[in-house]
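What you see is the complex with one protein chain gone and the rest in place.
Moving on to chain A:
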Amino acid sequence: MSTQHVLLGLLAGGARHGYELKRAHDARLPRARPLAFGQVYATLARLQRDGLVVPAGQERDGGPDRTAYALTDEGRAALEHWLSTVEPPVPYVASTLFAKVVVALLAADVDRARAYLTAQRRAHTARLRELTAVKTAPSATLDDVVAADFAIAHLDADLRWLHTTLDRVADWHREVHS
């Protein structure tokens, strides 16, 4: 999962300090590993180097930890690009899918999140169909079938989540922004 993009998403609503970003990250992505402070600052430094965020003022009595960061136009564009990119449908992309929907809801609106979910569902469905064709081919060996089954089971789990989340996304958006 891309911590850089999640931080960009968390900054979409306005400038924030590093410790606020860590809190927001851990609260919004409760299943992800908690972010270490060191990782937050290292990521912010990389984002700043690439011109995606800029320091936006310091609290008077604060050290470097008290610097707030804000998105640049390039940062906003990078976030938008990430949100509109479908993840390759391979097993174990679930946490990235989850992060993208959370960030879409925070940084944009329900339609943005829905558009992403629908595009991702299409990519997953196409891959699932390809893998199923592989295993139903008359020439399929048991090796093929077992390997395809592994990928199918994981993609199927993602797909079920994509389907139910599409139905829940409006309620979820209301909750996130209340």
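Basically, a contact is a pair of C-beta atoms (placed from the backbone, for glycine too) under 8 Å apart; a residue touches a chain by one contact, two chains touch by 3 or more; residues count from 1.
FYI, contacts and distances are computed from a predicted model.
Q: Which name from "Xanthine dehydrogenase family protein subunit M", "Transport permease protein", "ABC transporter ATP-binding protein" or "Anti-sigma F factor" does UniProt give the chain that's left off?
A: Spelling it out: the chain absent from the display is recorded in UniProt as "ABC transporter ATP-binding protein".
Q: Pick out which of A:Leu29, A:Leu128 or A:Val169 touches the chain that's been left out of the picture.
A: Here the residue in touch with the unshown chain is A:Leu128.
Q: Would you indicate which residue among A:Glu74, A:Glu87 or A:Asp156 is in contact with the undisplayed chain?
A: A:Asp156
Q: Which residue numbers on chain A touch the omitted chain?
A: Those residues of chain A that touch the unshown chain are 114, 118, 121-122, 124-126, 128-133, 135-138, 152, 156, 159-160, 163, 167.
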